[in-house]
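The structure that follows is given in the form of structure tokens.
One protein chain is absent from this view; the other protein chains keep their places.
In order of appearance the chains are A and B, and numbering begins at 1 in each one.
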Amino acid sequence: MTAKNPPIVLLTDFGLKDAFVGILKGVILSINPFGNIIDLSHGVRPQDLLHGGFLLSTAMGYFPSDTIFCVVVDPGVGGSRRPILIRTKNYFLVGPDNGVLWQAARKNGIEVVLHLNRTSYFLSPLSSTFHGRDIFAPVAAHLSCGLAMEKLGEPVYDPIPLDLPIPEKKGDRLILTILDIDIYGNITLNISLDELRSFVGNQFWLEAGSARISKIYETYAQAEDRQPFLLAASSGFLEIAVKKGNAAKQLGIGHWNQLVLNR
Amino acid sequence: MTAKNPPIVLLTDFGLKDAFVGILKGVILSINPFGNIIDLSHGVRPQDLLHGGFLLSTAMGYFPSDTIFCVVVDPGVGGSRRPILIRTKNYFLVGPDNGVLWQAARKNGIEVVLHLNRTSYFLSPLSSTFHGRDIFAPVAAHLSCGLAMEKLGEPVYDPIPLDLPIPEKKGDRLILTILDIDIYGNITLNISLDELRSFVGNQFWLEAGSARISKIYETYAQAEDRQPFLLAASSGFLEIAVKKGNAAKQLGIGHWNQLVLNR
Partner (left out) sequence: MTAKNPPIVLLTDFGLKDAFVGILKGVILSINPFGNIIDLSHGVRPQDLLHGGFLLSTAMGYFPSDTIFCVVVDPGVGGSRRPILIRTKNYFLVGPDNGVLWQAARKNGIEVVLHLNRTSYFLSPLSSTFHGRDIFAPVAAHLSCGLAMEKLGEPVYDPIPLDLPIPEKKGDRLILTILDIDIYGNITLNISLDELRSFVGNQFWLEAGSARISKIYETYAQAEDRQPFLLAASSGFLEIAVKKGNAAKQLGIGHWNQLVLNR
């Protein structure tokens, strides 16, 4: 193993009870016996491209340069969607051209997008139902062995964009969308603390399910027990949290719900 | 690390919330500090030997030659069942002699079966409740260090067979069994597309819970939304799927249920 053996990071919606993740790992090790395979998460909500993109763009920047991300959230497998590689400023992103790579690619800066069409680097025969196994894992493994990416396909200029919803302004109200709810029940909103401040100043209330929230704290420790509050989360987004409680359960709200911020 | 350091692939029914999986890894690294430990799945249904065997035989062939599979689905631990090593054409399979290794061993071709009875390669003292820790992980680790397998035990010729149920013919009907339901709700049947065709030709209907299914597609993309159909899955078996839906939930059927195929 040398510094030339970048990690191959897996992000899928496969869950962990089936054999799919194990198969990806087997394919990679068959091509690169020294492959350094890292699980980012296999808990993307099934076929949820925005959620996959959110996890990827949240975690990506903590990995070393030249890390290869192999992303399989692929509801259109076997149809006309292209397999692609996006070379960003620091990383290689391999996956379907359905927008799942987009958030992360934009965040890090796109240098080139390749349509993966050199079938000699795929498994053969190529199935129409499991391109994670047949295309994305083999391509990631070949890259990790030092294969020049130009050998993998032709540049294309029209990757499918897929951005997170942005806050919607309606007079003195801002319509926010819930991006994610983590294991603790913390609710990630599609706005940063700075963006909130610039819209509402210091006085506001957020209608969130059964509650009206108007406090922002810097840490969980500062908050009162069981009172929902806002916090600048480690992801950079604003989050609704409850100390010694589960905000999502307490407020009764879920993924992609919309909330109203009033100033 | 050299090419002589084959991966040790773990497959268990331990789940991921307890310390069991971590303990296996600790034991392996204590014997082989360079051990390349790979998680296949720890989501085998508790004590379900056929399910464990199914996942193993589905994933095995994608791993490089000489991979060591350490399989712990072991309801009879502490009783009279033997610990065994099966050397197949390409792989080492380590686990209890209860049939869980059988499907994979037969698929790849059995070369020799050893009864693991050289206690010097076990942890000591040997417990009667956790042979994954005390026997299978240590044996897998010693193998990964290059130990000649002959040192681990005596050949035996009567490993416990355990095959998946096969389709049952009743006149113009074939009774099929559900082998697995994956995270997307896709339902794996115990028949391949070729086997189905040779029995029914082109005209058939499959009674599946509330539905009658008579369409086969090559990809999810070709199917109509929310209409159950058949597909040759990536595992080689036929599967019932629903595009933009969950077939198992929609049809209300579960593991080991039987379905009737009519011609």
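The definition used in the following text is that contacts are C-beta pairs under 8 Å (C-beta built on N, C-alpha and C of every residue); 3 or more make two chains touch, one makes a residue touch a chain.
These numbers come from a predicted model, not from an experiment.
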item	value
Hidden-chain contact residue, picked from the options B:Gly61, B:Pro75 or B:Gly209	B:Pro75
Selected from B:Phe14, B:Phe204 or B:Phe237 as touching the chain missing from the view	B:Phe14
Selected from B:Phe69, B:Tyr91 or B:Phe130 as touching the chain missing from the view	B:Phe130
Touching residues (missing chain, whole complex) on chain A	1, 3, 7, 9, 11, 16, 38-43, 55, 58-64, 67, 180, 182-184, 218-222, 231, 233-235, 244
On chain B, residues whose C-beta touches the chain left out of the figure	1, 13-23, 25-27, 29-30, 33-34, 37, 39, 46-47, 75-80, 127-130, 133
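In the analysis below, only the chains that are shown with their structure count from here on.
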item	value
Rounded Å distance, chain A centre to chain B centre (Cα mean)	30
